[in-house]
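Of the protein chains in this complex, one is absent; all others appear in place.
Chain naming follows the written order as A and B, and within any one chain the residues start at number 1.
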Amino acid sequence: MIIAKPKPIEEIIELVKDLKSVLVAGCDGCVTVCEAGGMKEAQVLASALRMYFRQQGKDARVDETSLTRQCDRPYIAQLDDQIEKYDAVVSLACGAGVQFLAERFSKKPIFPGVNTCFIGVTEQKGEWTERCQACGDCILATTGGICPIARCSKRMANGPCGGSSSGKCEISKETACGWHLIYERLKELGQLDRFERPNDPKNWATSRDGGPRKIIKEVSQV
Amino acid sequence: MANTNNDQKKGAVLVVGAGVAGMQASLDLASSGYLVHLLDKSPTIGGIMSQLDKTFPTNDCAMCIISPKLVEVGRHLNIDIHPNTEVASIEGEAGNFAVTVQTQPRYIDLAACTACGQCRQVCPATAVNEFNQALDLREATYMRYPQAIPRGFTIDREVCIGCGLCEKVCLAEAIHYDDQARQKVLEVGSVILAPGNEVFDPSRFDTYNYLNFPNVVTSLEFERILSASGPYRGHLMRPYDREEPHKIAWLQCVGSRNINACDNSYCSAVCCMYAIKEAVIAKEHAHADLDTAIFYMDMRTYGKEFEQYYNRAKEHGVRFIRSRVHSIEPAGECDLRLSYTNEKGEQKEEVFDMVVLSVGFEVGQGTIELAERLGVELNEHHFAVTDGFMPVATSRPGIYVCGTLQAPKDIPQSVMEASGAAAGTSAMLSEMRWTETRTRELPPERDVSEEPPRIGVFVCNCGINIGGIVDVPAVREYARTLPNVVHVEDNLFTCSQDTQVRMAEVIKEKGINRMVVAACTPLTHEALFRETLLEAGINKYLFDMANIRNQDSWVHMNDKQKATDKAKDLVRMSVARAGLLKELHEKKVEIKQSGLVIGGGVAGMNAALNLARQGFQAVLVEKDKELGGLARRVSHTIENLDVQTYLDRLITQVKSDDNVTVLTEAEVVGFKGYKGNFTTTVQHGPDKTEQTVEHGVAIVATGAHEYQPKEFMYGESDRVMTQLELDKLLHERTNGSDPATWSNVVMIQCVGSRNEENPNCSRICCQSAVKHALQLKELNPEMNIYILYRDMRMYGLLEDYYTEARKKGIIFSRFELDNPPVVNRNGEGVEVTFHDHVLQRPVKVPVDAVVLSAATLANETDRLATHLKVPRNAYGFFIEAHAKLRPVDFSSEGIYLCGTAHSPKLISESITQALAAASRAGTFLAGKTLSVGGAVAHVDKTHCAACLVCVMSCPYGVPRINEENVSEINEALCQGCGVCVSECPAKTIQLSHYEDDQVLENVHALLEGVM
Partner (left out) sequence: MRLNYPTNIKIVKLPCSGRVDILHLMKAMEEGADGVFVAGCLEGDCHYQAGNLRAKKRVAYVKEILDKIGVGGERVAMYNLSAGQGPRFAEIAREMTEKIKALGPSPIRIAKRKAAGRPTTEEAA
């Protein structure tokens, strides 16, 4: 899932401080699961903003809602008849959701309420880590199910580099060396011979290097 | 008498005496499937506890905690109360008695009387009010006290002039001047005697001038003086001039410990604590500084956390003067002069405004005669003869005893014994459970979910507890102005049974569908009021309580206006919340008919065996290889009962009982589930075999151990030993270490107790010392034995052994905490130096042995307590649900405790408590099913993101993501803590009865008032 984290409240206040009405819009998708932008967070943020405005002596209106998914038009369309009431929307969805709202409600400022961080997993309650960079050309089959693009600091297609020490990456003792993990995993799989067949250089055209991406699944198109 | 089939046991029980012990025995038995006849010779139940103001050591209001019990007894379908009734004769034997009882005329028909009080209002005749200890008057037509059960008046024909006024005004036609005494025969399987004691009458001797000086009162009179419902309405006043006293003295041991010729020789066991309590409470009541002094011989604060209470009293400025005061002389018009000798031998004189005589207990003449009629043996002090290993059984099989007839004791001890007596009965009659009981038909619940809220607000005066501070009529009228409120009223005691009945009628009449009671705490009274709703056909969750007593009048008594304002705020909050409450429906689940008992000492074995005899399965878990616990190290009790023979017999009984499974070298390693359905993982045996036990209840009996002293050269010389080590030497009598050869022995008390590290009194060490000293004297009458003590706490009937010890020449010498004896090496041997308070100089004694009365400390139970989630105090002893009235229950239902895991105690006391725990457990198991659900979490699956946050945050592992891919919470497993609700990032879980809007409406209503 997409992992996000709430923006510092002062940053959001800076965005909305001169407004008279604000809608805080959560998303029931990924950001709910990573406890960054669901209904709960929307309510907390809205309450905090109301308090901020109140003590500034301003009679601003701050409401909250949460949409099933902000990355699908029918769900964001639920805001169509409310949007006029607000000077701006603070979206707690990932960057995609924020942009989709901005596209639909082009005359309204749509502000991000979270920082969208990565595609990742839940390690334990309250802790998430990165797993995927959405490169568009998955090589996990050759790397023991561990992605060197997401988990090697240098995104090396073949590793490890000289910075790997006792299983840790040179950037920090807290960070595991992706290629060390791959080595251990391949060893478990009995596939260490893969190291004798280096991966081809990665074609980054499917990644961001090829410009904004688009996927068409013809069979699905109507 | 009709011929009965004598082979057939009866499923009914007779309980004689309806004080707190009789009530507890009745409630246990009635709830576990027996029909109970509860007799009391007085017109009402409640006993002496109903006359007390507060109770130690919690300072709970006695009436407040007993009144829910009164009502519960009064309402219980399977308890028939027989007031004004005594036992005339008994025939038959255990299992099948025919008891003839005689009921004295009441002259008012209870079935017709509505307790409206008109009769009393018109009654012209007055009599001494014995409930208030003759400090005021009552009418001839009277009710003993406002909360009295059964609800109904009585005519005292001794003073009634027969004017007929009451008969004229009684619309219920309940008055019958020609009422006659009646006899009837009750057929019961067992009898429990709980007739209680009387307090000593100090007018028997003249030195205290009790009859001549009005300002000399007994402690029970003082309780009434302090009581909010007493003769002075809780205002501290002295009888002579109704002035507030500034200086009060308490004289201890009046009627006890043979101070005077006509006193009893035993210790009454409760007076030290109540005197401290009365002094502390009196100080609280006083408007100016109140000087309080307690004159005592030994301060016997031996119960659980009593010592800390004593210490706190000292901090509060209560003076403790160790001296006997032999006489009270007048000083001026009405003050009182006490002359006494202080510890230094100086003659002192002090004048007090008031003197309280701490009178002891004694068995009343009526009770002595009752015992005779029943063929129950009494001892030389007229207490029931019992076996130290079956302390609740009388000399006559099938007749049990509890409370102060067994020996002088306090409320928790009486309550335990009552449950213990119930356990004895229940084990004897178990096959007759539910054969004579009745079931209640509740009216069908009216579906009010579609109705707009119609709220009824009942504001309680709680006597003057609330009404004396808060302007109750103003609160009531304020409630009338609140939204959705359709009915308001105030009551003197909202919890009284007549009010309850009337409330149910009002609810029906006015179509009330939500109820708010502004009174005391839901902790004690919520269940009661919910039942009232049920009686009125309304779901019990449509109820909220505003605590305008404990959280208002009691804590803001200095500012009546603010207290009234706060009461209004609290009522407004409750009304707002009530409007949003929803009906909740519970469902039934089976209770596993078995118990897990943790700890295989005397307590654990007795608990397991009694459960088994009640017909339930019991699994007994013992950490050692052998059963027996600490008692394995005790050869005899102070009464010279052979502990080891008893233990062997008990172990054989436990091991041979088909219903008991014993697991030794066993440890609880996992515990899950919920009351009625626990699953415990036990590792046992040398190989740590893992076994899963499914059980409905658990009993904690993990015991205690003897402190290993660090002081007095312990461990440095083999002449220094603990009492248990001495017990071993006395038992083994081996050459070279035979105590019979000793000529000088010093015992030092309170080693590891009553100090900074462990402020608790270990309760049993004084008797251990006296027991062993007497045994040593028996071996060698020439032996010099010194017992160095701080207070000799030979409570209750133990006092006789203390007397015997002094008679036999055992020397008792007192020391202070800051000036303890010193043990030194002296060549090969050791010597003890201590300060002799008679000689006023240090004394040095070379000794053969120094015996340390080492503290009793709780066993290590960290992991167990964590598994079971039951609380312990700072010293590792488990904490019961209520120190007074729930002494063996944990606050989590289905888990009980007994033995020294609760606090240090004697073997007989452990057995009683074990039986009590088994009774409470049996009461729960006997219900067979349990209602679950209600205030638990529920998921609105339409917004569930299946994020697993609830799964990860539940401390009990209850939520799961189901086949529909949404969270599901099993209502039988949910404990209702609400953690998941407050974590859910989609805000899609709610805790019923504490839903966000209900909570926030509460908050909103509060703050609405201050904005």
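The definition used in the following text is that a contact is a pair of C-beta atoms (placed from the backbone, for glycine too) under 8 Å apart; a residue touches a chain by one contact, two chains touch by 3 or more.
Nothing here was measured: the structure is a model prediction, and the numbers come from that model.
Among B:Val619, B:Met747 or B:Val981, the one in contact with the hidden chain is B:Val981. When you scan A:Gly57, A:Gly190 or A:Gly211 for touch with the missing chain, the hit is A:Gly57.
When the full complex is taken into account, the listed residue touching the unshown chain is B:Lys566, out of B:Arg106, B:Arg476, B:Lys566 or B:Arg719. Within the complete assembly, residues 58-59, 284, 522, 547, 551-552, 554-559, 562-563, 565-566, 569-570, 573, 869, 871, 879, 891-892, 935, 953, 955-956, 975-979, 981-983, 991, 994, 996, 999-1000, 1002-1004, 1006-1008, 1010-1011 of chain B touch the chain that is not shown. Looking at chain A, the residues touching the absent chain are 8-10, 13, 40, 43-44, 47-52, 54-57, 59.
The rule is short, and it goes like this: only the chains that are shown with their structure count from here on.
Averaging Cα coordinates per chain places chain A and chain B 60 Å apart. Across the complex, chain A is touched by residues 943, 945, 947-949, 952-953, 984-988 of chain B. Here chain A touches chain B in the complex through residues 28-29, 32-33, 35, 38-41, 43, 66, 122, 124-125, going by the rule given at the top.
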